[in-house]
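Up next is chain A:
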Amino acid sequence: MSEPGMGVSSAARTRPKGLTFLSRYDDPAMSTVIDMSKAVVLLERFPALAGATATVGAGEIVLLRGPNGVGKTTFLRSCAGLLPVASGRLNVLGHDLVAARRAVRRHVALLGHTSQLYDDLTVVDNVQFWSRASGVRDGDLMGALDRMGVSKRLHSVPVERLSAGQKRRVAIAIVIASRPRLWLLDEPHAGLDQSGRGLLDSLLVDAAEAGATVVFASHELDRAEAVATRSLSFSGGLIVSDDE
Partner candidate 1 sequence: MNSWGTILLGYGLVFGTIGAYALSVVARGRRVGKQLGIGAEDHDDE
Partner candidate 2 sequence: MSELLREAGLIARKDLLIEWRSRVAVNQIAPLGMLVLVVFAFALDANQSLLDRASAGLFWVAVLFAGIITVQRAFTLESEHGIRDALRLSGIRPAAMFLGKLAAISIQLFVLEVVLLFGVVAMYDATVEEPLLAVVTAGTGTLAFSAVGCIYGAVSLGLRARETLLPLLLIPVVAPVLLAGTRALERALGVSTQAGWNWVGLLVVVSAIYTAIGLAVFGPLLEDG
């Protein structure tokens, strides 16, 4: 697997122009961002995670592999502090998620299959609401929308009239604007066209280089492997292999 850029922050790192808004991360204080061991997570009565163990370090881009229904989405949602951990241990960004799940959420962005946008509101309404909700100034918003190639023409269009790909770009723009330290993406490439995917890949690399950590599930293995620094294979709610 090719190594696009060293995951670990190297001393002299030149950052491409135009990414100033990614520069706010200080050097990550701790190296381990996700520390999960034997975690069992139940969805109603179904053990979506049946004792999974994994660790993810700062600056890494980790690919989650495996067919549908093996626990990838649950892994992402658990790390975002949205699901109670029935048993086992889960620490994310220094927060113990078994005890308290709310504190970690400010530092995490979770992008699922859904648009996470209000259909009746326009693109700008949505981006303004979501970024203000996570305490971000509007300035970064427009930069993020441009970064994802969302043309000015679409800004005042109600989201329900956008294509899936355009909605996905707006959703990613909101993630960029909220500047999380941990990106949790569930099949982010789905619905994006070629140029969108290219934009996304470079974005993930830039985010990791700026000190954030990216964990994403994907079925497009050729493209994903080019970006990922490491991959975890899931099967039956467990993590069965972990290879560089």
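Simple rule for what comes next: a residue touches a chain if its C-beta (ideal position, glycine included) is under 8 Å from a C-beta of that chain, and two chains touch if they have at least 3 such contacts; residues count from 1.
Regarding selection, all candidates are chains of the complex that A comes from, given by their letters.
Treat the numbers as computed from the prediction; the structure is a model and nothing was measured.
K.L.:
Which one touches chain A in this complex, out of 1 or 2?
P.N.:
2
K.L.:
Could you please specify the touching residues of chain A with respect to candidate 2 in the complex?
P.N.:
Touching candidate 2 from chain A are residues 77, 80, 82, 101-102, 105-106, 108-110, 112-122, 125, 129-130, 132-135, 158.
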